[in-house]
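Report on the structure given below.
Every protein chain except one is present and positioned as in the full complex.
So that you can tell them apart, the chains are marked A, B and C in the order they are listed, and the count of residues begins at 1 in each.
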Amino acid sequence: MSVREEFDDWATSGRDKGMEDRHWNTAKHALARMPVEPGDTILDLGCGSGYAGRALRDNAEAGRVYGLDGSPEMARNATEYTDDSDVGYLVGDFDSLPFADDSIDHVWSMEAFYYAADPHNTLEEIARILRPGGTFYCAVNYYEENVHSHEWQESIDVEMTRWDREEYRRAFREAGLRVAEQDNIPDRETTIPDASAFPTEDWDTREDMVERYREYGTLLTVGVAP
Amino acid sequence: MSVREEFDDWATSGRDKGMEDRHWNTAKHALARMPVEPGDTILDLGCGSGYAGRALRDNAEAGRVYGLDGSPEMARNATEYTDDSDVGYLVGDFDSLPFADDSIDHVWSMEAFYYAADPHNTLEEIARILRPGGTFYCAVNYYEENVHSHEWQESIDVEMTRWDREEYRRAFREAGLRVAEQDNIPDRETTIPDASAFPTEDWDTREDMVERYREYGTLLTVGVAP
Amino acid sequence: MKESLLEILRCPLDKHELELEDAEYADDEDADEDEVVSGTLVCTECGERYPIEDGIPNLLPPDMREETPA
Partner (left out) sequence: MKESLLEILRCPLDKHELELEDAEYADDEDADEDEVVSGTLVCTECGERYPIEDGIPNLLPPDMREETPA
């Protein structure tokens, strides 16, 4: 199934908003670290509901924010959620970014990068469009060390790339990006029930759920164009 | 008073260990973000008791770690706290770093950078010794937005530089470093007593103490050599 | 989309500049700049055409753009 078919479906059934709620718990901490200067141009890859761009405009004085998504329905929803004319959404694919060389100050991507058909090529595309000194904030919950995420592939028809921390660092460097930081950002807000509630529908043990959210959380890798 | 006189005194009266305990609450989170590869050479500027270097050797497979301090007594204490021969301490000054160009993979500094007599020159020195792609992790509790730190200067005889977040970013860029992230790392571990305990010796209100530790915490600015 | 996006937008295939054709604009008096509601973006190099619908430009490579098969 194509990205478009899979995620148009998610968008029309309202899953874009559900993801926004869940991802915000860790995304907000990563977004707060971005060294955004007033007027900067920011691109959100796989923007979904587009919340990251709206937050960067509201809190970080970003100049223009563009959200790119392979699903037209996602881009349509995102457009409806804002009337800020300095936030724009467009349809496009990670492997053929429709931007000029050196045209973007910062690229953000949450829970989307690993859907790229050719992630190494996507990193090269990101390195191409970033101006020297621009950053790529790549946040993922689906990665090798997070064993609790491995089964997600079973319910998604788009092939997902499952790198470990070191593979992320290496791939960034191969694409010409400097690696500035790598971090696990814990999700301290998702409610974890008392031990008596386990097993739940999704979790065998409380320990697993604690490990997934409070320990592994979101893996952030920050690259910088040289 | 000179750095040496002020801090030799701190070292011989055991304040190096007190700082280690307090600073570790936030320093460990910043250290965990460093993209250290096995074998990397790391320099700790103003190392005090030298805990950061020891932690990087134990947890991040750093190859060699050097701690530099302007106080001979600090360097002496730090040397005594380890028998790892790949950790070395030396006496030197921030404004005349005794290292070759491009010789260091990562520079770390906790609660020390602002003592530099000429911080802009120190940043240029750091940019000089870092290899391309190397990072500078600069962590400070004393900075403009942290109003609760302003009075510290009164009890320290070395002149301290009090930049705000933006001044840190600008100074890094002026020295030729890319700014990859800036973040406030909360100290969630320092015990904050019940409201009934306030005012305490150090704090008028509980709100102030919460703001100081849980909100402002430690300001981290990460620079990358291009 | 705002017309100024054209400054940095490029053809996804060959990264050349795009020209806006058949543009229709929103009649919003508050807008400080022209808001394109529909039109076509044409690559100045390869001639490939990309639609703008409901203000959203679709810059998918042409082989990914076709409608969902039934």
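The rule is simple: contacts are C-beta pairs under 8 Å (C-beta built on N, C-alpha and C of every residue); 3 or more make two chains touch, one makes a residue touch a chain.
Every value quoted in this text rests on a predicted model; they were computed, and no experiment measured them.
One chain is not displayed; in the complete assembly it touches the shown chains B.
Listed residues B:18, B:39 or B:98: the one in touch with the omitted chain is B:98. The chain omitted from view is touched by exactly one of B:11, B:75 or B:126, namely B:75. For chain B, the residues touching the chain absent from view are 2, 4-5, 8, 41, 66, 70, 72, 75-76, 79, 85-86, 88-93, 96-101, 103-104.
The criterion applied here is as follows: only the chains that are shown with their structure count from here on.
If you average the Cα atoms of chain A and of chain C, the two centres end up 24 Å apart. The centroid of the Cα atoms in chain A and the matching centroid in chain B are 31 Å apart.
Centroid to centroid, with C-alpha atoms defining each point, chain B and chain C lie 49 Å apart.
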